[in-house]
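Here's a structure for you.
What you see is the complex with one protein chain gone and the rest in place.
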Amino acid sequence: MRILVWLPLLVLGLPFASFLLLAVVPPLRRTGRGAGVISILAIAGAFLGALGVWTQGFRTESRWEWIPADGGPMATVGILVDPLSAAMLALITLVSLLVQVYSLDYLHDEPARGLGRYYAYHSLFAFSMLGLVLSPTFLQMFIFWELVGLCSYLLIGYWYDRPAAARAAVKAFWVTKLGDVGFVVGIVMLWGTTGTFDFTTLFAMARENQIPAEGLTLTLFLIYLGAVGKSAQFPLHVWLPDAMEGPTPVSALIHAATMVTAGVFLVTRAQPLFLLAPDVMGIIAAVGAFTALLAASMACVETDIKRVLAYSTVSQLGYMMTAAGLAAAAAGFFHLLTHGVFKALLFLGAGAVIHAVGTNDMFRMGGLGRAMPQTAIVFIVGTLALAGVPPLAGFFSKEAILAGVWQHGATTLFVILALTAFLTAFYMFRAVFLVFFGRAHAAGHPHDAPWLMRGPLWILAILTVAIGLRYAIGGHGDDAHPAPGWLAPFSVVLALSGIALAWAMYQRGAIEPAALSRALRPIDFMARRRYGLDALYGGLYQAFILGFSGLIGWIDRYFVDGILNVLSAWTLRGGDGLRRIQTGRAQDYLYGVAFGVLLVVVWFHWWAQ
Amino acid sequence: MIVETVGFAVVAVVLLASSLAVVLTKNLFHAVLYLAAALVSTAGIFLLLASPFLFAVQLLLYAGGVVTIVVFAIMLTERLVGERIAQTSRDIVNGAIVAAAVLVAVIGFLVQAPAMTPPATAVAEQTVAIGKALVGPFAVPLELLGLLLVAALLGAVYFARAED
Amino acid sequence: MGLHAYLTLSALVFAIGLFGVLTRRNAIGILLGIELMLNAVNINLVAFSRFTGDLGGLVFSLFTISITVAEVALGLAIVIVIFRVRKTVEADRLDLLRG
Partner (left out) sequence: MTYTLPILSLITWMPFIGALLVMFTARHRPLAVRLISLATTGVSTVLSVVAYVAYDSEAAGFQFYEKFALVPPLGINYELGVDGMSLLMVLLTSIIITAGVFASWTVQVRSQEFYALLLALVTGVYGVFCSLDLFVLFLFYELAVLPMYLLIGIWGSTGEVRPRGIFAWAFRETGVGTKEYAAMKLTLYLLFGSAFILVGIFALWVEAGQSSFSFLAFEATSFEPGVQRWVFFVFYVGFGILAGIWPLHTWSPDGHASAPTAVSMLHAGVLMKLGAYGVVRVGMGLLPEGAVDLAWLVGTIACINVVYGALSAMAQTDLKYVIAYSSVSHMGLVMLGAATLTEAGLNGSVFQMFAHGVMTGLFFALVGLVYEKTHSRDIPKMGGFGRVMPGIATAFTIGGLSSLGLPATSGFVAEILTFMGAWRSDHRWWLIPAVVGTFLTAIYVLRVVKQIFWGPPSPHFHHLEDARGPEWVAVVALTIIIVFFGMVPGIAIGLVDTATVPLLARLPLP
């Protein structure tokens, strides 16, 4: 049974070995495609291992001392394998593998040097993400949490000489770091009251009500802030759309399927703790639902195809968070998995399109369905899944969430999510109609991508269908939240009406988009300006942080140090004055000696005794 | 007793007068001669204090040696300048005040000190006693003094050597 | 004659010597003042030696006399060197150390 420990470790270790190899052996890295092959082989091995772990369904826990202390280790690292992490393992390795294969062609114009760097980052990311989901302690999770953030930063900034990419990378890091500040404070507070970072211990304590309730709400809220940053929840969602400056495969992997779901994973993982703080759960659900709607509304007015998908990701993450916040974490996690598959599909499909036409602007595409039929088909499959059309994967997971929300009696949230579902179907099919149908705008001769890119697309598309079919045939299997009978038709109607509206507006032309904009002017106005949040943060950053730092810097240089300089200037002036008594004439000094003698004498006469 | 008092009075007056002359006279050469007189009268004081050996040393070394050297020095500088060295004083009032203040301060100690009477007899065989002390308990200082004198000699020779 | 008489006398000589050192312009004149001061010291030493019956004072004054001789020799040598270099022995004009 030792294989139980070694297999997950192998899964974790292969990408790390690949990263190490590419990082410390520059000649290997500079081969470019060779580096890619190494990385792909490693992740493929990891994928097989993860499949093994997942399908065998075994659980295991191991810990090693990381930070020693007097009475037992202060922090440990290790691995925790249970169905939750096993499923994540499978998802991460699968999407990583496909994306890395896809990238081999997508980035074939890149110089070898850059490509090697790209694959090194990818290996590091795979390692970090796997480490994150295997974490048995909050601290380890935080460690890998930051590392995936680092990879995200590096990969967004892959084209670092583009100012927009540089800006987006830094922005992503800062905004998520802001959430992580809450996370780290939260886990330190939790450690302060319980003395451990360990999930198993903490959950056991939670079961036996040994965790002091005082301050727990605040603690968990702070931990949740980490998830807000990473999973792009309102109000820290602003970094995700900008993150689309990175290469598209990166967006597919990190900013759709894996890293951004870490927040959902966190809340799911720590569900037993969050259940102790209903207030925080309420906040999670409400913020999730609000984020879902907000992001969906922004997706409706976006013209950049990748940004549409990014907003859609934010919106779907909101869905998952709502579920997690309403104690329907299983449904949220289910959606996480299915969404990971079809969103990766959508991004890669979008990547193929962008690759073919060389622009991100949907209004400059059009009619590509004929030029690249395979891409169109898989993209539409993904879109249908996202819109929640049965029998595709998305339908079931979304229905599970809606069922959970309904069961919980949160009617307002249910309405918001239903509206979001409608908008989702609308904006996704808006994209489909604009890109694949209608009149062709693109110059040149766009055509389907080469097989290295097409292959992953097809695999993901097939998976999307297969998962859906499995649930269509096998049933939902979640008895905790039996869906009311009307829910399935209701969601289908929502989806279809969204599709219909999109068709009417962008295909048929029955409804003038501009007219609708005018009708919904305030919302349209705000959504196009991202509700002013980016401007607000930019202003706060400029005025508050930079302004304050400028002030402090000025004070330090010209006041704190200025006082010192005044003192030294006074000393210099004083010395200059005292210089005059140094006449250079021996006899004048002798007067000094004589006065000294007199002083001693006077002292003896009057003060001594 | 009377002889001693009278002797002291005479010697003291000569000493003070010649000392004042040393610091007040304009002619440097005369000043040196007055210094010689002061040194000789000091030797007389030593005699009054029953120290014939020091009397001799003072006369030979000091009055003889030092004065000779100073005279040489004056003549050297005179030769170089080619004119008589007349010396002047400055800040006489300040100097007098400070010197007087120091005098008052020292006298202030004196008036507080108890009077002492000398032992009836002075040290017998004074010269022999000093000689024994110099090679006995004071041997090391004596050697160091010798070293110092050699160093001074070399230094003086070095400084005074002809320019090349 | 009491000790006080000798000490007073030496104090007077010392003060006169100090006056000379403070007021003389010529470097040799200053040296003469110093001689007077040292002489006063010798008077003190010998007087104390006489009145306490301790031989140490005599030996000490012997040393002082010897050192004084060395000092005078060296001091005058320096004066001569200064004179060569600066063409003057006016103390007022020897102020290279002025701040």
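Each chain gets a letter, A, B and C, in the order it is written, and its residues are counted from 1.
Simple rule for what comes next: a residue touches a chain if its C-beta (ideal position, glycine included) is under 8 Å from a C-beta of that chain, and two chains touch if they have at least 3 such contacts.
Since the structure is predicted, the reported quantities are computational estimates derived from the model, not experimental observations.
Visitor: Could you run through the displayed chains and say which ones the absent chain touches?
Guide: Over the full assembly, the chain not pictured touches A.
Visitor: With respect to the chain omitted from the figure, which of A:170, A:440 or A:523 is a touching residue?
Guide: A:170
Visitor: Given the contact definition stated above, which residue among A:66, A:203, A:490 or A:604 touches the chain not shown here?
Guide: For the chain that is not drawn, the touching residue is A:66.
Visitor: For the chain left out of this view, which of A:213, A:462 or A:560 touches it?
Guide: With A:213, A:462 or A:560 as choices, the missing chain is touched by A:560.
Visitor: Could you pull out which residues of chain A are in touch with the chain that's been left out?
Guide: 65-70, 74-75, 113, 139, 142-144, 146-147, 150, 153, 157, 160-163, 166-167, 169-170, 173-174, 177-178, 181, 184-185, 188-189, 191-192, 545-546, 548-550, 552-554, 556-566, 568-569, 572-573
The rule we apply is simple: only the chains that are shown with their structure count from here on.
Visitor: So what's the Cα centroid distance for chain A and chain C, whole Å?
Guide: Each chain's C-alpha centroid was found; their separation is 91 Å.
Visitor: If you average the CA atoms of chain B and of chain C, how many Å lie between those two points?
Guide: Between these chains, centre-to-centre, one finds 7 Å.
Visitor: Indicate the residues of chain B shared as contacts by at least two other chains.
Guide: 94, 98-99, 102, 106
Visitor: Which positions in chain C are in touch with at least two other chains?
Guide: If we look for residues of chain C contacting two or more partner chains, we find 18, 22-23, 92.
Visitor: Quick one: in the complex, what on chain C touches chain B?
Guide: 1-9, 11-20, 22-26, 28-29, 31-33, 35-36, 39, 42-43, 46-47, 49-53, 55-56, 58-59, 61-63, 65-74, 76-81, 83-84, 87, 89, 92
Visitor: Applying the document's contact rule, which stretches of chain B touch chain C when the two form their complex?
Guide: 4-5, 8, 12, 15-16, 19-20, 22-23, 28, 31-32, 35, 38-39, 42, 45-46, 48-51, 53-54, 57-58, 61-62, 65-66, 69-70, 72-74, 76-77, 80-81, 85, 87-92, 94-96, 98-100, 102-103, 106-107, 110, 113, 115-119, 122-123, 126, 129-130, 133-134, 138, 141, 145, 148-149, 152-153, 155-160, 163
Visitor: Can you check the complex and tell me which residues of chain C touch chain A?
Guide: For chain C paired with chain A, touching residues are 18, 21-23, 30, 91-92, 94-99.
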